[in-house]
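For reference, the structure is listed below as structure tokens.
Removed from the display is one protein chain of the complex; every other protein chain stays in position.
Showing subunit A:
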């Protein structure tokens, strides 16, 4: 059933075969790169610039909407120093 479908619409004609190769490689490459990036960041947790950037990056225009929303509403709260969040 599925193989008949594949054959009729993809493999039978060279044009559709090539087109399917191009389309799948676009999506496959995107997904594969993303997955490898995730693995890399998971292995090197805390060591990469993406993991420490937030400590130095406090510009309002680069903050996400949610973060700005939270900060605007919590800026008048008193800050309590927390031992756990101190850098090692």
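One rule holds in what follows: a contact is a pair of C-beta atoms (placed from the backbone, for glycine too) under 8 Å apart; a residue touches a chain by one contact, two chains touch by 3 or more; residues count from 1.
The definition used in the following text is that contacts and distances are computed from a predicted model.
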* **Name per UniProt, for the chain absent here [options: "DNA primase", "Cytochrome c domain-containing protein", "Adenylyltransferase and sulfurtransferase MOCS3 homolog" or "tRNA-specific adenosine deaminase TAD3 isoform X1"]** => "Cytochrome c domain-containing protein"
* Structure fact -> Contact with the hidden chain, among A:1, A:43 or A:77, goes to A:43
* In the complete complex, which positions of subunit A touch the hidden chain? -> 32-33, 35-37, 39-40, 43-44, 46-49, 51-53, 56-57, 59, 86-88
